[in-house]
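One protein chain is absent from this view; the other protein chains keep their places.
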Amino acid sequence: MSILVNRETRVLVQGITGREGRFHTAQMKAYGTQVVGGVRAGKGGQEVEGVPVFDSVRQARAETGANASVIFVPPAGAADAICEAADAGIELIVCITEGIPVREMVQAAAYVRARGSRLIGPNCPGLITPGEALLGILPGAIFRRGPVGVVSRSGTLTYQVVAELGERGLGQSTCIGVGGDPIIGTRFVDVLALFEEDPETEIVVLIGEIGGSDEEDAARFITQMTKPVVSFISGRSAPEGKRMGHAGAIISGGTGTAQSKIEALTAAGVPVAETITEIVDLVAARL
Amino acid sequence: MSILVNRETRVLVQGITGREGRFHTAQMKAYGTQVVGGVRAGKGGQEVEGVPVFDSVRQARAETGANASVIFVPPAGAADAICEAADAGIELIVCITEGIPVREMVQAAAYVRARGSRLIGPNCPGLITPGEALLGILPGAIFRRGPVGVVSRSGTLTYQVVAELGERGLGQSTCIGVGGDPIIGTRFVDVLALFEEDPETEIVVLIGEIGGSDEEDAARFITQMTKPVVSFISGRSAPEGKRMGHAGAIISGGTGTAQSKIEALTAAGVPVAETITEIVDLVAARL
Amino acid sequence: MRFYEYQAKALFRAAGIPVPEGRLVRTPEEAREAATALGGKVAVKVQIPIGGRGKAGGVRLAPSPEGAEAAARELLAKEIRGYRVDRLLVEEAVPIRQEFYLSLTLDRARQTSVLIASAEGGVDIEELAATRPDRIGRVWIDPLLGLRSFHAADVAAQAGIPSELLGPFVERVLQIGQIQAQHDALLVEINPLALLEDGRLIALDAKLETDDNAAFRHPEWEAEESAAGEHPLERRAREEGLAYVKLSGNVGVIGNGAGLVMTTLDMIQRQGGRPANFLDIGGGAQADVVRRALRLVLDDPDVTAVLINVFGGITRCDEVARGLLQALDGVEVRVPLVVRLAGTREAEGRALLEGTPLEPAATFLEAARLVVQRASEGRGDRP
Partner (left out) sequence: MRFYEYQAKALFRAAGIPVPEGRLVRTPEEAREAATALGGKVAVKVQIPIGGRGKAGGVRLAPSPEGAEAAARELLAKEIRGYRVDRLLVEEAVPIRQEFYLSLTLDRARQTSVLIASAEGGVDIEELAATRPDRIGRVWIDPLLGLRSFHAADVAAQAGIPSELLGPFVERVLQIGQIQAQHDALLVEINPLALLEDGRLIALDAKLETDDNAAFRHPEWEAEESAAGEHPLERRAREEGLAYVKLSGNVGVIGNGAGLVMTTLDMIQRQGGRPANFLDIGGGAQADVVRRALRLVLDDPDVTAVLINVFGGITRCDEVARGLLQALDGVEVRVPLVVRLAGTREAEGRALLEGTPLEPAATFLEAARLVVQRASEGRGDRP
């Protein structure tokens, strides 16, 4: 088992004809993901990396039976692409694009909820169920299958953690980057609920950062979970009012500090690692 | 039993300080309806006809526990009033207002659906469960309780039918005017489904008119019902392209004719009366 | 309201949609001048507020100003689909490579707008929908989302619009979306949407139907209605706030409630009569409204008898009776008047009308039968 994606997942790539879309389509296919179609208005009938291209998501879904979509559309059109996927009934929408204006994302996220679809991201690396499916831009080679569920707001930091887990022989059930933006479709609590129900996942690594209150919400949720969760928070040294790379990684009005998150997690009985290596120690000690 | 409203229904009146709102609040109260509050921004704290007035629906609902609202707000603000009621979690919204622009109604109706509320109207007389509750502008005195469910797109024509039913001793479980606009929140099929489930209702009178395809949809639905339905269609003599009073009563592009509706109902085994008196004969013969 | 083609095209042009150069004319001479100004070769098109004009012979191509004058002379003498032709649009002839269909309209059943396109233009879309539905693309617009460019791409793909036209096609879709929102349109249609030899995607015809309920925020419609030659009685009714429709018969009808009035018309027709109008005084009408309603109907020269049919609920029959008497005060009653009052204060109302020229009827059916009989006894010029 695993969560959200597996070898049955039928994937569309929106924005498949762009540089990023094309490159990662090849990577996803090489990993074994079932990429069944691509979408780019006006390019219907073409092929990219052996994948048929359609003019609209509705058409692509009708022709391919796709149930998931990965979006590589540039920021100005990405929120529209999310809405198009939701409108067409795509169940899982993964938006990689960084830099979508907040105003459009607020609306797109609400629309996805109203349509009953699930959005991962935006500004995320995607997700992977090792050995089955990779949706996004994660480097497939560093993952191995195992009992650890990983959920994170960042990309590269997560790869670092996964690589160190791997060095100690600890594989992942599913690894999800939920995205570094202030408005994201799926948050820690949503993923924790899924890992809690997943028989394969035995422990969860939660990698948070400054900004917002998703870690605090997660801490409250974890008190109701049966499975152990260990965590790491980045941004302890970040000053107030500065956007630290991720649009969502900002301390504003004294809220969203690393301190607040660490305290909430600690109070919920979740160990918070001081270094990356310590995360791996915490996991190993609990398995 | 009955459908949608009964003596437990707790009613707000939006636009209570206007002439219509004030007058019909008194009428509804006199009938025995539980009118628990009124809404008019800027008039919070006042009283109208012994009913406390609030500045917003949210506030009124919190203070009174209202679960229904009747809207008497003028056309330019009525769609907003519908959205406000839905936003505040009111379950049953009855909009009397005639003349709401279609563009706003399309959006308001969709918003009500998204919020899981039910809208009756707009441009409708409301609904009544005789002896229990009257929401709207129907003349309570002509109704009596009984086994006939009545659903109609018109007001006065329905009163005429109800009066003639009454003369023959035939009372109503609930009588609903769904409204004469092209975009209405609750349509024939929705009400038929409710009457089908209502133990008190033994027969349904459906009063349709030209425009749209709600009667044709109803005909399809009725073939699945266990209870008898009899009908009347007005507008047999209406020319194409003219709006006959109701914004929704218009034959356009050859669709929405009385002929088409009569054929659909007849094909579904629903008798279509030629005159109002004949409706009553049809009901009497089936009880 | 339904806009004439020339009115709609002015709004389309303002929204950025290319349309042919053209001029509105009312005489053959003006048509010749217009054709000269537009380069000689032109299309001459009757302006009526209804479709199906082409099939009915309302569009002529003229190779020269003289030809345009001749065509205009012929067309201005015509009546097309019940409308007397009193104005023509003379447009430059444009070299067409391909024709498409595009519209945005209200779908009542789905309670939202539907975007419709076809790679076959200039067709009767209802007919095409019936005979070759596969040639039509349809996309419904979620009202909570609104029209987006992906809707345009989707309908284009369904309809088989060539990929290389996608850019301008999407632009046209967003433009008709803007027109829909800005002008509270129930229908915006471009049929045909034409690809010209020079590569432009232009609106050869333009249809626009707006929502009367939004008239309060469109004072500019007043001028358009008036330009569109609205019937004087309908105009007066609109100004007086009465729900009135002029019909082609001779029996005037007044009632309260649209359904009741429509049914009254039906009953009159069932009795062999022909209604002259629809007039709904609405719920809870005061005497003054009733007075104005009756005056309006009596001012219609086609009317040879009038039926007033009221069921009193919120409306009080005595109030209606008072309005009727006010309307007749000091006026010579030239046609028979039949009144049927039922419901709230029925007895009081009837009592007020005793001894007046207003003839009572006991029931709905009797009232219809009586007014039809009186209408045929009347002036007799229109049985």
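Labels A, B and C are assigned to the chains in the order they are written; within every chain, residues are numbered from 1.
Everything below uses one rule, namely that contacts are C-beta pairs under 8 Å (C-beta built on N, C-alpha and C of every residue); 3 or more make two chains touch, one makes a residue touch a chain.
This is a predicted model, so every value here is computed, not measured.
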{"item": "Hidden-chain contact residue, picked from the options A:26, A:110, A:193 or A:225", "value": "A:110"}
{"item": "Options A:26, A:163, A:193 or A:225, residue touching the unrepresented chain", "value": "A:163"}
{"item": "Omitted-chain contact residue, chosen from B:54, B:143 or B:195", "value": "B:54"}
{"item": "Sole residue of B:87, B:217 or B:278 that reaches the chain not shown, by the stated touch rule", "value": "B:87"}
{"item": "Residues belonging to chain A that touch the chain removed from view", "value": "75-76, 99-103, 106-107, 109-111, 114, 125, 137-139, 141-142, 152-160, 163, 180, 182-183, 207, 209-213, 217, 234-239, 241-249, 253-254, 274-277"}
{"item": "Chain B residues touching the omitted chain (full complex)", "value": "41-45, 54-59, 80-81, 83-84, 87, 111, 114"}
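The criterion applied here is as follows: only the chains that are shown with their structure count from here on.
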{"item": "Chain-level touch network, classified as line, ring, star, complete or other", "value": "line"}
{"item": "Central chain of the complex, centres being mean CA coordinates", "value": "B"}
{"item": "Distance from the mean Cα position of chain C to that of chain B, given in whole angstrom", "value": "27"}
{"item": "CA centroid of chain A to CA centroid of chain B, Å", "value": "47"}
{"item": "Chain B: positions in contact with at least two other chains", "value": "114"}
{"item": "Multi-chain contact residues (two or more partners), chain C", "value": "142, 144"}
